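Excluded from the complex is one protein chain; the other protein chains are retained at their positions.
Moving on to chain A:
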Amino acid sequence: WGSPRSCPVPQGPHPPPSPLSFPLTVTSEQIEHLHRRFKQLSRDQLTIRKENFDSIPDLEFNPIRGKIVHAFFDKRNLRPESDGLADEINFEDFLTIMSYFRPIEMNMDEEQLDRFRKEKLKFLFHMYDSDHDGKITLQEYRNVVEELLSGNPHLEKESARSIADGAMMEAASICVGQMGPDQVYEGITFEDFLKMWQGIDIETKMHVRFLNMEPIAHCY
């Protein structure tokens, strides 16, 4: 997200945000943009509530709109060891959620990359695990699939369900291997979740990139 500079949060009694395990390297210009966006969404209040996200017309078409908005208020994403749901978030929290979508930087080493990846995957895990019990159960998985496929009005519930079941069985086979006939697969834990993502480099896919808004290098 641009060259590392100190990130003063403009106009407000907010201390510089750094609740995550890695420092936020955003340029002050990008933070200002996000702050403007925050003010717009919150209608100049200091905090945002769930209703404020209704004012984004493009978000209506997203099938997992509910889950995305929910992710902003999920305390597990906002602070490392907390849980539950927040009613409203301030700009600091807004930035925290946005920072899950940072693109990788050139100068990251193995350990940082690994941590980075885990943070992003944890964000996704929380999106699936809606009852906060640390496991993705079959029902939760079904919910996600149904939501994703909700754009198709002709879709029967049965189809969505069977797709989810099939996917879940496959997940089980990756995580637990062969199961006995009376073994019940409880749900996908975070460790299993990590296993499933091995090989897929989400660091390069799950990010939003700012356009380079630095003053253009002079050519003379």
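By our rule, contacts are C-beta pairs under 8 Å (C-beta built on N, C-alpha and C of every residue); 3 or more make two chains touch, one makes a residue touch a chain; residues count from 1.
The rule is short, and it goes like this: contacts and distances are computed from a predicted model.
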By UniProt, of "Aspartate aminotransferase", "Elongator complex protein", "Pyruvate dehydrogenase E1 component subunit beta" or "GPAT4 acyltransferase", the chain left out is "GPAT4 acyltransferase"
Residues on chain A facing the left-out chain by the touch rule are 30, 33-34, 36-37, 40-41, 53, 56-59, 61-65, 68, 98, 101, 124, 127-128, 144-145, 148-152, 155, 159-160, 162-164, 166-167, 171, 196-197, 199-202, 205-220
